[in-house]
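Shown here: the complex without one of its protein chains, the others still in place.
Then we have chain A:
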Amino acid sequence: MDLFEHATPASNAPEFTVSEISGAVKTMIEGEFGHVRIRGEVGRVSRPRSGHMYLDLKDDRSVISGIIWKGRADALPQLPEEGMEVVATGKLTTFPGQSKYQIIIEDIAPAGAGALMAMLEKRKALLQAEGLFEATHKQPLPFLPDIIGVVTSPSGAVIRDILHRLRDRFPRKVLVWPVAVQGAKCAAEVAAAIRGFNALTPGGALPRPDLLIVARGGGSLEDLWGFNEEIVARAAFDSNIPLISAVGHETDTTLIDFVSDRRAPTPTAAAEMAVPVRMDLFAALDNQGARISRAVTQGLGLRQQRVRDLARALPQSDALLQGPRQRLDYLGERLPAALNAAAAKKRVQLANAALRPAVLQRGIAEQRRRLDTLGARLDPALQRRVADAGAKLAGQRLIPPDLTRKRERLDDWLQRLSDRAARQQDQRRARLAQLDRVRETLGYKETLKRGYAVVRAVGAVVTTAQGVKDAAQVEIEFADGRVTV
């Protein structure tokens, strides 16, 4: 039954303006979806200068726009990144200007540990590709740092553990840079602390540490998340001060652990890496001291022993001198005889000479006297020399080097003596020969050869014709004989 006539299409329906309907939709959506949780993958993310964050949430079929207002975005412990599986909490609203609906996100968090791990892997791959994990970038830790900078919470067990272990091993100066070790501020503060320590000047009012420890106790993956942030990893990589990371328990590995110069499984272990044990060093030092003393004493002992051994191996001085002394005696005995023999030889030579002018004989006699004198003096002189040399030898307890020299000098004397005698002999002989030649020329016999003749009568030379007339018989001497006439 038709009680009402059919309304003509769009005839009496109320007409909305665009703004009216937009407002109605907005009111309805906001009322219906005032608080929703949406799980999805983060799509495109943008954050203009306004500081608000715009992102898309999507699954395999649909997309919804999202906004995080600046104030919320700053407070988020973990900003969403593209590709991240997240759960966003907030309210739906519309943006009438573009006929768009969207979610105002109050809170957004990775959807479980799996999502976080996936993101961590992604960052790791990125930094690894950049070479931040390369072993060549690792700095060696100082053997004994003077000042240790610790980046951690000033309260809590971690700093206590580190200080306690340092005190046990080797008390050092420690500068603690207080930071939040979890929550939204954690990453920024830790990065600022690492850079802040590096900015200090060595030896300044605030001395620059020569070793850094970044430490945090164990916690959930979310608690440790600040140490997985890229800014922390980059600050640790940029640190010129060698850095030990000790975040969480041994099984927890955070991004900073890959970049740090050493990774300690616990904060206590970091303290052990930082300093050696003082008492061990004392013991080692004492050991070195003992070894050095022993080595020096031993070195001296060995040398003394060597000197003693060598002294024993030295031959007795008497034995050394016996041979040379005997030779001296022998030569000393032979020397006068040799002189006499030499003199005798000269005498024979002189005797053999054709002429013996008295001058020559005087000379020879003089030489003989000198020889005799010298011969007589030689003996005692030689003995004196021998005695001197012997005394010197005995004094030195070694063969004096001048023994041979003295003998050579003796030989030399002797040689010079005989040389001189021989030379004088030769000179005299030459003079004799010369005189003889003069005598020969002055004599008449040479004249005979030139045709002259000597006429003798009764043995006397006749030099006048009257003499020949007077003589009964004369004898004429020619060069080749005499004729009696």
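What we mean here is this: a residue touches a chain if its C-beta (ideal position, glycine included) is under 8 Å from a C-beta of that chain, and two chains touch if they have at least 3 such contacts; residues count from 1.
Criterion: contacts and distances are computed from a predicted model.
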(request) Determine which name in "Sarcosine oxidase subunit beta", "Peptidoglycan-associated lipoprotein", "DNA polymerase III subunit delta'" or "Exodeoxyribonuclease 7 small subunit" the UniProt entry assigns to the undisplayed chain of the complex. (result) "Exodeoxyribonuclease 7 small subunit"
(request) Sort through A:282, A:444 or A:478 and give me the one touching the missing partner chain. (result) A:282
(request) For the chain that's not shown, point to the residue among A:100, A:167 or A:482 touching it. (result) A:167
(request) Return the single residue from A:77, A:183 or A:196 that touches the missing chain. (result) A:196
(message) Out of A:75, A:206 or A:314, which residue would touch the omitted chain in the full complex?
(response) A:206
(message) Using the document's definition of touch, tell me which of A:131, A:299 or A:443 contacts the absent chain.
(response) A:299
(message) What does the interface between chain A and the hidden chain look like in terms of residue numbers?
(response) 142-144, 154-155, 159-160, 163, 166-167, 170-178, 192-193, 196-197, 199-200, 206, 278, 281-282, 284-285, 288-289, 291-292, 295-296, 298-300, 302-303
